[in-house]
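Take a look at the structure set out below.
Left out: one protein chain. Kept in place: all the others.
Moving on to subunit A:
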């Protein structure tokens, strides 16, 4: 996840406060809405992304990078380790496409599969959005 969880909660709260609340006239509905906003306020200070997500992403990158022959990242802090692994993969991608004659389908496929495994950890936690309900 690129953004702090707090930003998403701020966006939800802002939508409720600025776009919904001014149009809610019924007393009970208004009290429920204000209650929901209060809960969001309280949870925002506590919220963070799942540590299991970080661990899964890190494991996916460790396996993929090992398959590409890069040295393992040995940072004790899980988030720092993941950041270092992401930087290592970035360097591998840049190096691959900077090289003249990058017609190397095997390495290209190895990078792609590593990215797919990394993204799958996040995708498995987020259901598809129903945009048609929001238009």
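The rule is simple: contacts are C-beta pairs under 8 Å (C-beta built on N, C-alpha and C of every residue); 3 or more make two chains touch, one makes a residue touch a chain; residues count from 1.
We adopt the following convention: contacts and distances are computed from a predicted model.
Visitor: Given that one chain of this complex has been left out, which of "Sigma-70 family RNA polymerase sigma factor", "Phosphotransferase", "Na(+)/H(+) antiporter subunit A" or "Carbohydrate ABC transporter permease" is its protein name according to UniProt?
Guide: Options "Sigma-70 family RNA polymerase sigma factor", "Phosphotransferase", "Na(+)/H(+) antiporter subunit A" or "Carbohydrate ABC transporter permease" narrow down to "Phosphotransferase" for the missing chain.
Visitor: Would you write out the residues of subunit A that touch the absent chain, in ascending order?
Guide: Touch with the absent chain occurs at residues 2-3, 7-8, 10-12, 14-15, 18-19, 86, 89-90, 93-94, 96-97, 102, 105, 108-109, 111-112, 115-116, 118-120, 122-123, 126, 128-129, 131-132, 134-135.
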